[in-house]
Each structure stands twice: as structure tokens, then as C-alpha cells.
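Just one protein chain is left out here, and the rest sit where they should.
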Amino acid sequence: MSVVDRQEWDVVVVGAGGAGLRAAIEARERGARTAVICKSLFGKAHTVMAEGGIAAAMANANEHDGWQVHFRDTLRGGKFLNQWRMAELHAQEAPERVWELETWGALFDRTADGRIAQRNFGGHEYPRLAHVGDRTGLELIRTLQQKIVSLQQEDHRETGDHESRLKVFQECTVTRILQDPPFPGGAGRVGGVFAYERESGRFFVLQAPSVVLATGGIGKSFKVTSNSWEYTGDGHALALLAGAPLLNMEFVQFHPTGMVWPPSVKGILVTESVRGDGGVLRNSEGRRFMFDYIPDVFREKYAPTEEEADRWYDDPDRNRRPPELLPRDEVARAINAEVKAGRGSPHGGVFLDVSTRMPAEVVRRRLPSMYHQFKELADVDITAEAMEVGPTCHYVMGGVAVDSDTAAARGVPGLFAAGEVAGGMHGSNRLGGNSLSDLLVFGRRAGRHAAAYAAGPSADRPAVDDVQVDAAAAEALRPFSAEAGEPAGGPPENPYTLHQELQQTMNDLVGIIRREAEMEQALERLAALRARARRAGVEGHRQFNPGWHLALDLRNMLLVSECVARAALERTESRGGHTREDHPAMDRAWRRINLLCWLADPAGDPAATDPERGRIALSRENTDPVRPDLLALFEKEELVKYLAEEELYE
Amino acid sequence: MSSYEARFQVWRGDAQGGGLADFAVEVHDGEVVLDIVHRIQATQAPDLAVRWNCKAGKCGSCSAEINGRPRLLCMTRMSVFDRTETITVTPLRAFPVVRDLVTDVGFNYTKAREIPAFVPPSGVAPGEYRMLQEDVDRSQEFRKCIECFLCQDTCHVVRDHEENKTAFAGPRFLMRVAELDMHPLDAAEEAGLDRRRTAQDEHGLGYCNITKCCTEVCPEGIRITDNALIPMKERVVDRTYDPLVWLGSKIRRRPS
């Protein structure tokens, strides 16, 4: 049956967002023939949605900034659960990665002396975010896209073919990582990927010793989300299915400010720059409620009064910052609490106001796309009235467990992960602006090490047997047969309905505030959905058939959702993007513990095993102790709030 | 929240043929056309092909034509239509259709490759770039482009004349040339590349007759014609088409 087209590459990058493109550029520049596969058109990746900026301690706006300060902020934001080596590399390398973009044609907003301007953001001690208005992600993706085109132009001059060394397979979806020998049962060295072309439905195989996952996040498993349809956790699921573990999947960031009205745009992001530039949060009583929600660990860093907070915008050295700029998890929880206490806005959010804080002209200049977004989609003029905002699922801190320096996935030789799909970097909560820099720093590292691995001593290329390819093809075609004959267990299911039910389940039961009983209920519902998803059927043919695509993505969303629910049930504390109503405090003992998700029954064919049975197994491991010189960057008084006794004296 | 039933005509088919299919769909307050297309997908035609992504007007994926006008499906609110009117949704008509509302926009990616990339200035290390805000403002406006290709779709030069596609880059990519030509540190000239000459000779700037449809459809409100195309034409006049010099060279070249 294997008549599937096969191509040989050195490195295959799955995903063409910031991390994927940066990885591809690096791999190609280091001599590897590189293929990029992405679900959307080239240049449409979810990275374009990033608004605020790229965090990098360039010290253009405040000379006291440096990588150590950035590192410190990152660890504080992640509540010390970060893979500290990643946070260190990230803080050190981010400025170079930003400057490099300029040499590829990026045009950031400027300071008066012509350097890159930097803006304030939640959790960052100094203005640190390189930005372009509120469309920084677009600038990033376009710059990387244009760099790729320029490399292709170079190749064209040398070889006569634009795509001889770097090719983008756009609108293609990877459904399986192929291995040698096939997982389970061996080392599972990476051999390539199995993919289909969305346009034609045609299957193909890209054989390569290195595969970089850069597929982004999982937000489409939640109902209210700022994420695009692509965020179905593909990379997370591919890694799991290849035998790699996922790390700390319980940490899901709910961005405090998403639109809440009208319903069709519920969840769309309202950038944090609104608050960074002076926007304030008020409840229905007109009170700036964030002053009531400053947690103890941040008490010294934030202004206790409105007067001091307002002075900070002009004189940040002698005043403390307003609590609107607390890390995202704190603000999201505060908004949630206000709404629950009945002090919410008419449509179930709170008010975010810039209109009384800045002249209309300034608002339009500094927040052009926010102005546009509210005007076009909600009939709200943000220069004249307050926005209504509420939490929205935004980012998953958890992800593929990777080596800090090489971005290599644990347990699967040849597999790498970078960007949102990789775990560890952000700990339990990501700071705004750290995502774009993460993409660049670790995208580059992944590309570099993937290229090195592909050129390395194991030069004998892994073999990909036909059995694996046939199995992958059969798996991908199952939704069509579900429609044709009625499989055991019930009538065909509509994939759109299943998706909506999954989103509702995750939103209601594993959302921003979590309770044990609800999460157990979620696991039951997920089991039922798994059973029904096997009967997800589609009409029509393979050519650009969104119903079919969704039916295939459901597998990934269900796997990832189960990871989130199981890990969240296990972790009996509240930390960062994981809040337990039944365990509301942060527990220092949990700081040392990473939760790993594995495929529970790797030997079984996913279709054959009982769908009611959970597919994910959890394990615990202790984190590496933080290097002493990095710990020394913090005051002792601060460390005692996070670290267990024995860690302090080690 | 009030809702009503709207009548839609959505083009369905592929390169072999197709036609407008009728749908009656529920519409709620505050919805956009993309919501309705999704509802059709979820309830009536699960295999209806449509390209979309961010649903917030930032990625430029969901370009189509609504009542004959090129627009983003996610930024067209239902409230702009009369409740009784039948709303027609078709794929972009300047590009080959793939299926239903999805077209092959490969033309644009081909053209993107034909524009020489930014040339970094030699001797300026990363981190040493110094540019003032007023010098980057112009290019920044053009970099707001989300590449929805609505301008490429509406431009009659290629929409109405397939044969011009080889010679004409289209507004989006002429704007890209302008962006680079106005970039304060682009070193193309030092590298022997004359962007103005190539704009005219290789990317077909002369085909543009400045009828401004690109500006009219731009969802980002970029003033493509006034700020990119016409300034490029003026720059070409400076360099290549100073009419007297040009006529002189034509006359002198003829005998040989």
C-alpha cells in the first residue's frame, strides 16, 4: 500500500511560527538541508498575534538592566519552577537575537537616540520589551519570513532552485513522527515525519534524522482562548506518541485581559501593553481593585497606593510599579475573583480603562491595533470609554521535556522542541514578552543542534519502514470509514460537536480555578469523548476538507487535555498558572517537583485499546538544584518564600 | 440578545467548476461573516473549505469576496448588512480556486521571492544599528501589512488580465520595494542594486494606473497608493524616467 511520496532532508521543522522559522534559518545556515512544514500559509503563524514585544535586557531604556535582572524576573514570574538553565540562556542571549533581527530588516520603534525602544510590561523590573506599536509578533514573523526568502534567493543564485536547501511545505499537517526502530520497542531514533497536504489530502513522508517540533500551544482545547485554530497541541501529542515525556502540563496561562463582548470575539487578546502604557483595571464600583490583590511575595515591589502607582510612570526609580503590572497569573485570578464577587462589568468582565489616562491621540498612536480591534469588532472607542475584559486561555507553560542547552527532547534521539511546545523555560507562569524571546533563543538553539545531530557521527540514516507509514496512513483515513459503515458503539459523530464539547469541558472543569472533584469529572468526560472521537466521521473527499482535518486534530487535543487534567489533579498546591481552590497556597515542597506525562500504554494500538482507559501516565521527578551563583542573585529573604529549607542550605 | 435567520449564497466548487449554494443560517448579535461560515460548516456543510486563522484581523488568512467586494471574513460584521438581503460569499476571483472559498495564492509567494531582500550595511555590527523614529516611520507603515492579498486580488492589472501576472508584482510587493527603498539603512545601492530601476523594469510599476483600489480594500488602512506607489513612481521619475533624458535616449538609440 505504501505508494506514499518520500523525500530526504536533513532537518524537518514542524511549525512555521517564530521558533520554527528561527530554527530553520539556523539549520540552513549551518549547512543542513531543511524542510519546514506548517498547517497554515507561510507567514500566518500564531506568532503574528503577539502584540506587546520581545523581552531582552538591552538596557536601552534603563541602564541598570542586564541579563541577571531579566533572569531574576523570569524566575520570580515562574515561581521558581523554571528550568533555571533555560532561563539563564534566555536572559543572556535574548539581546543578540533581537539585534540580529535588525540585520534582517526588522524595524522596531526607536528611542530618541536611535536605539531600539523598550516598554514596560508585567513582571519586568525595567522597561525591557522591544516592540513595534502593538504588532510586534507580526514584525517578528515577517522578518523571519523575509530572511528565509533571502536565503532561498541565495540558493537560487547558486543552484538555480529556490528550494534546494530550504523549503516550506505550507498547509501541510504532520500526524506522526516516524522512528527507527518504531516506537515502542526500541531506541526510537527519529526517522522523519508522516504528513498530509491539506489542499489535496495527499500523504507524504519527509525522511530526516532530525525533527524540530515548533508547533506552539494547546489553547484550542479551551472555549475561551486567544489562540488560533492551529493550537491543537500537535507537537505535544506527536512527542508523546513518539515516546517523549511532557513536563508540567498543569500550567496553563490565562491572560488576564481578553475581550468578553460580543460573544463571537470572546477571548481575543487585549495586549498587556495597555496596562504597561498606563491602563488601569476597575470593577463595577469604579475601584482600582488590583491594590487588594498584591501577594506577599511581591509586596515590596509594588505600589500600595494609587498616588505612588501613578507617579511611577514618570519616575520609575523612586516609586514602585502599579499592581496592574503584576505577573499575569495574579491579575487573572484577581479579575476572576472580582467577577465572582459580583463586582464585574455587564458582560462578565472588569473594566480596563485608558481613555481617562491618556489623550485620544496618544492612545491611537501607541495602541493602534487595539483601537482598531475594539472599534471594528465591538463598536467601542477605547479613547472615550473603558474596555470590558476578562481572562482568556493564552499559553501553556508545560511542554515537551527538553535539554536546556540543546533543546533535545528527552528519550527520543533526533527529536528537538522549541518555543511554546517545549516546557520548562517559563516555570509555572510566563512573563509577557518572554515568549517571543524564547522563540528566538531556543529556536536558534534547536536548529543548531538539530543540524549538528543530522551531520553527526550517526551518519547512517535511520530507516523508515513501510509498516509505520501504512499504519499512519490508515490512522489518518479512519474518519472516512467511520462515515461509510457504522462502527461498533454508535452512530458517526460530528467532529465539530465533539470539539465544542471538549472545549466546554476544559473551560468549565480545568479552567482558571480548579477543584479536585471537577477535574475528576473532566477526566470522565474526556474518556467518553475519546470513545466518541473514534467514531468521528466526515463527509466529502480528501481535498481541503476542514471536517476531516478537525477529526484528525481531535486525537491531539484529547491527549493533551488529558495531560493537563491529570497533572492538575496531581499537583495539590497553587502556583503560577495552576490554581487549586482546595489547595490555595503555594507549597515549597512542590517547588522541587516536576510532573511528567507519558503515554500510558505505548505498546497498544491507540485504536485497539479501550478508549475509556486513560492514555496518560504521570511520574514525578526532582528538579535540578539552582546553581549557587544564580541563587546569589536573590536576597535571602526572598528565597525563603520559595525554596524549601534544605535547598537553602545545600 | 437578538438573533435572526440570514440568507447566504456561498460559492462551492473547485477548479473544474462550481456555483453558488444557498444556506439559511442563524445569526446572533455581534457576529462577523466568518462566524456564519463556521456555523454553516458545523451544522450544514462540514466539508466547506475556508481558510482562516486568528479571527482577529491580524493574520490575513480569511480573505474572500463578500457581495463582490474583497474583504476579510473575520472583520466584516453582520450588522453592516440589511437583515433581508442575501449575502454572497465567493473566493478571491483573481487567483485560481482550490476548493470552495480557498484559492491558490501562490502567485504572491512567487512575487515575494522576486523582490531582492534587505541588504544590511557593511561594517555595522548587530546592536549598533542607529535609526531615528522619523526615518523608520514610512517603512513601518508598510510593514503593518498582514499579507491578506486583498490588494493583489482587487488590482485590475492582474485581476482582469491574467497575462500581466508575469510582469507585474502587484501593490503588496511594489510596496515592499518602497519599504526597502525608504529603509534608512538598506545598502542595496552600495551592493549595486538599484531598487527604483528594478521597480519599473522588473516589477511592473508602470502597470499601476493609481486607481487606488488597493488602498480602498486594505484592512490595515495602509495608504498604499499615496505613500508607497506614487512615491515610488516619483523616485523612478528622478532616476529613470526623467522624461527628457528618457526621450533623448530613445531617439539616440533608435538608429543603432
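Labels A and B are assigned to the chains in the order they are written; within every chain, residues are numbered from 1.
Just so we're on the same page, a residue touches a chain if its C-beta (ideal position, glycine included) is under 8 Å from a C-beta of that chain, and two chains touch if they have at least 3 such contacts.
To be clear about the criterion, contacts and distances are computed from a predicted model.
Not shown: a single chain whose UniProt protein name, out of "Integral membrane protein", "RNA polymerase sigma-70 factor (ECF subfamily)", "Ion-translocating oxidoreductase complex subunit D" or "ABC-type quaternary amine transporter", is "Integral membrane protein". Within the full complex, the chain left out of the display is in contact with B.
The chain omitted from view is touched by exactly one of B:103, B:152 or B:198, namely B:103.
Of the candidate positions B:29, B:114, B:194 or B:216, contact with the hidden chain is made by B:216. Contacts to the hidden chain, counted on subunit B, fall at residues 11, 13, 15, 17-20, 65, 67-70, 85, 88, 90-91, 93-97, 103, 132, 134-135, 153-154, 156-157, 159-164, 167, 182, 184, 204, 206-213, 216-217, 226, 230-231, 233-238, 241-243, 246.
Just so we're on the same page, only the chains that are shown with their structure count from here on.
The part of subunit A that touches subunit B in the complex is made up of residues 40-46, 48-49, 58, 95-96, 99-100, 102-105, 107, 109-110, 112-115, 132-133, 135, 138-139, 142, 146-147, 149-150, 152-153, 156, 162, 199, 228-230, 261-265, 268-269, 369, 372-373, 376-378, 494-497, 500, 538-541, 543-548. For subunit B in complex with subunit A, the residues that touch the partner chain are 1, 14, 28-32, 35, 41-43, 46-61, 75, 77, 98-100, 102, 104-105, 109, 112-113, 116-118, 120, 126-127, 129-133, 136, 139-140, 143-147, 180, 183, 186, 221.
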